[in-house]
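This is the structure, below, for whatever I ask next.
Only a single protein chain was left out; the remaining protein chains are all shown in position.
This part shows subunit A:
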Amino acid sequence: MPSDLNSDVVIVGTGVVGCLIAEQALDAGFSVLMLEAGPRVSRDTIVENYRNLAPTLRNHWNAPYPPKPWAPHLETRTPDEASSYLDLTGPNAKAYEQGYVRYAGGATWHWAGICWRMTPDDLRLKSLYGVGRDWAFSYDVLEPYYARAEHAMGVCGPGDPALQWPPNTARSRPYPMGPIPFGPGEQRLTDVAATLGMQNLPAPQARNSGVSFDGRPPCCGNNNCFPVCPIAAKYDAATALPRIEAKGGQIITNAVAYRVETNSQKKVAAIHYFDSDKNSHSVAGKIFVLACNGIETPKLLLLSADEKNPSGVANSSDQVGRNMMDQPKLVADVEMTEPLWTGVGPVQSSSIMNTSQGEFRRDYAGAMFRMENMARSTLGGLAALEKGLYGKALDQEIRRLSACTARLTVEHEPLPLPFNRLTLSDKQDWLGLSRPRIHYDVGDYVRRSAEQYTIPLLKKLAAALGATDIRISPEFLHSDHIMGGVIMGNDPKDSVVDVDCRAHDHENLFLPGGGAMTTGGSGNSTITMAALAIKAADAIIGQLHHG
């Protein structure tokens, strides 16, 4: 079938990974076409959607993003809604309720903006501690790409090497902006944690700090980074889309990729997609990039199984869809006698990272600890009203609950485990495409960490903060850092992509992003995804120049 469209580079997905690659390819003089499954929605519409939610729904980050029928994503307002797209199984299914948005701009709409690099040790788990896998390259190889990603996205962070992460490690460039100041809650946590040997660091974050950057304004502490930054002070890919178009890139929305077609030379020849009227189209190209996140990318590869690729495209290793990772999360809601006052500044602005490193990783997972910095006035208000209070007592209780409560969070480093697997569900979506089925078990490495290390430490931290009450979540939750499904490695027999995120099986197919990450570390995944995207873009441009 002849293709409707043609481009040097065809990119599926308009999140941070797709946008970084698109811009780099356009800047190098190549044509780019991007396919986005969902619609393009303006920031003010999303902000209004958020403000018009009932207060009980405002902590459902997906609620301001109603999906289109042809591009479903997780919705969580009711249990029925929560099971209507992702088909989750296994002992920790709840820990894989991944939130992402199938809108132009992708999950960057409601990401926290936090940009912790992985450390040199994070990339060598197997050789240092005998667990997981080693990455195919060292930190020194990744470092320049981290720096480029930090400048592309506008990451602010501290200049003092002792406060950077990894600490006291050579950087090829400083952060483009200095750190965002702490509010009272984060300062108190920093002071208290220090007494326990836990160092609460100012988070490197893709949020403009004190100055405009890249045409976006400085953060004014609107404290709404998720579900949406109302002023675009936080990087989101939506701000990159007009620039991509101005450079000549073409973006087709409401275009659901459903098949990757390969030819007899084992190259990808075209991507087939449905429009919102269920009409099929195709687009041909020289290089193809699937950057539609760690769930949709392996799903699309498996959906593309045919006679030439009986287990799915890029899947001669049988690793497509395996090794699904996220940082299994526990939360502790604490109440104190003294005011802590979270909610001043961004919703996340610091984390304790030194708890993620150490020899103990032979036995159990490292972890990142954090205090959420969200304004707790909505929660405090609703909880005080629940008590049937009125008058001065009501005002005092709302103020007390807003100031004297907090949520502590711990996110555990996952291992790549082949049994944590995405397959095609027998349940279908609106277009008749198989939904993703994901089996998830956090594994003994994480469970041991929670029992022996993180929960005891969480309790110590809460006590040091003066907590009079602590309620720890009864099960592991998701951190929304989707990693693993198209794992990177040197050996085509046990990995899907090479060091440039190029599919081992198809030389013109790239699968960059979280799916390619060999291990996950304890920190948020986006800056590593972005670094891998830029590394892949270099390889793509080199490949186009030479052939």
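To be clear about the criterion, a residue touches a chain if its C-beta (ideal position, glycine included) is under 8 Å from a C-beta of that chain, and two chains touch if they have at least 3 such contacts; residues count from 1.
Just so it is clear, contacts and distances are computed from a predicted model.
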Which of "Sorbitol dehydrogenase", "Inner-membrane translocator", "Na+/H+ antiporter subunit A" or "ABC transporter ATP-binding protein" matches, in UniProt, the chain that is not displayed: "Sorbitol dehydrogenase"
Residue of A:Leu53, A:Ala82 or A:Ile470 touching the missing chain in the full complex: A:Leu53
Sole contact to the chain not displayed, among A:Thr108, A:Gln164 or A:Asn224: A:Asn224
Residue touching the undisplayed chain, where the options are A:Leu88, A:Ala206, A:Leu241 or A:Ala403: A:Ala403
Hidden partner chain, residues of subunit A it touches: 47, 50-55, 58, 180-184, 186-188, 208-211, 217-224, 228, 230-231, 339-341, 343-345, 374-378, 380-382, 384-385, 388, 390-392, 394-396, 398-400, 402-404
